[in-house]
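One protein chain is absent from this view; the other protein chains keep their places.
On to chain A.
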Amino acid sequence: MPRCRGVRAWPGCRGWSRGASLLASRTPPPRAVTLLLPRGIPVRSSSLPLFSDAMPGPTQLFFPLIRNCELSRIYGTACYCHHKHLCCSSPYLPQSRLRYTSHPAYATFCRPKDNWWQYTQGRRYASTPQKFYLTPPQVNSILKANEYSFKVPEFDGKNVSSVLGFDSNQLPANAPIEDRRSAATCLQTRGMLLGVFDGHAGCACSQAVSERLFYYIAVSLLPHETLLEIENAVESGRALLPILQWHKHPNDYFSKEASKLYFNSLRTYWQELIDLNTGESTDIDVKEALINAFKRLDNDISLEAQVGDPNSFLNYLVLRVAFSGATACVAHVDGVDLHVANTGDSRAMLGVQEEDGSWSAVTLSNDHNAQNERELERLKLEHPKNEAKSVVKQDRLLGLLMPFRAFGDVKFKWSIDLQKRVIESGPDQLNDNEYTKFIPPNYYTPPYLTAEPEVTYHRLRPQDKFLVLATDGLWETMHRQDVVRIVGEYLTGMHHQQPIAVGGYKVTLGQMHGLLTERRAKMSSVFEDQNAATHLIRHAVGNNEFGAVDHERLSKMLSLPEELARMYRDDITIIVVQFNSHVVGAYQNQE
């Protein structure tokens, strides 16, 4: 049974400001919009395309309509089964949820009784023929719009990196998407950095983290002399040593406006690192560097919001960054040394090929959420005993936030005083916003939230073929074992199927031909994608109950209006890093 979590009730709630203000004006809340599902009750997907027909205009127009209408009337007129296939073949809808409840009122809706299921049971829906399909090329163009591949360049036919390259992709559910991804090669130290970032309450924080975190990590890894050299170059106006080589999809943008501000914060960081240096050159510990970088960046985000900026645009930006949040899952690969730093509920999964060719998944990160006993324990220990019941409620931090660790989210970090002060002195947009003004309930002993990552180390072996980094949008639709198997079979392509050898058996040309045709058909779905991440998304969104991609289902899922998409799935962001077994093996042999 899937974990059914909060389903987003108001598709209009995309940015934190708009969604929150929309809700704030709505009293009392009509039951129709409490789509929150009780845990463990399967929901027929047939009920969900409810609004698709009644969605001609902007959502904002639509909701007043619901509010003023009698529920049954809406159902009677607007509910057709436009997703026949989903009705029939899907036992439950892909669980989706809102990771961050935007209003305290919302949390109070979350009574298990109020469930969609009950509303839909009594309803009869008329079945109308399917009118709207995406063709396979259209599906492909949607799936491939954000795909990106990077191959580590070969030098004279010899590849010395343990990373062959990576594929990445993302599929939005929110509009705009709140997930971000980053990938870069460290230029002044060895190694490659890859990360996925899942934003909530808007994309400001995930955007900022995706631009900045790798610089913080890279700087943390730099030896003292290099830091000095860079600082001296800045001081004397000389050209700087480049630190990172980014590998970006054209849609992965950097904010030009904040670039100067971000640089200054980063420079302060390395200046402190220079000052802290005791003179003895010690080996830099990657784990420590990762933890320091995460904490420092979160600290800088918080500080920048407190200090503000004379430029009103920037001032608003740093506040938006600080008041929104983001999880981060970052991998650092250097030779056979793989470190994963995780904050929140994205996940890093290692694909291991066993000797018999089968695939198994090794989890390299722990989710920081209510499903993690150790996290629950940690939170309870960090706060007084009398808060034991309120610190995590309904599997959410203070009853509100699903991830237990995150960047930004100063609402869970700052004191009430500080929050009020910053909001009051902040720009009007901030002041007008109901959400920012709202203080979480039972807020006694902040901070409740940290960006400190949990770092795992893994020494790569030749059987470790790839690493999947993905936001929870993937993991909640697919089991990790399936994820690894699908990627594994994709990457090895033909080779995974045991090569055929005739040796000794009586085989006719006809038999062989039949066998080969069969094998090719099996592989053809793989060949549709040139990108492992795209292939995974195709499965995540389009898998039927037999674990095979169903085009009709895929087409329907992708043709959902953007306001509805969020009900069926979360943003999905995936990076698949492929390792070079030869190089990894060579490392092993050296010892």
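Going forward, contacts are C-beta pairs under 8 Å (C-beta built on N, C-alpha and C of every residue); 3 or more make two chains touch, one makes a residue touch a chain; residues count from 1.
Here is the rule we use: contacts and distances are computed from a predicted model.
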item: Protein name, per the UniProt record, of whichever chain is missing from view ("TBC1 domain family member 19", "Par-6 partitioning defective 6 homolog beta (C. elegans)", "Pyruvate dehydrogenase phosphatase regulatory subunit, mitochondrial" or "3-ketoacyl-CoA synthase"); value: "Pyruvate dehydrogenase phosphatase regulatory subunit, mitochondrial"
item: From A:I416, A:V507 or A:A548, residue that would touch the chain that is not displayed; value: A:V507
item: Contact with the hidden chain (one of A:A388, A:L516 or A:A548); value: A:L516
item: Where the missing chain touches chain A, by residue; value: 154, 156-158, 494, 497, 499-502, 506-510, 512-513, 516-517, 519-520
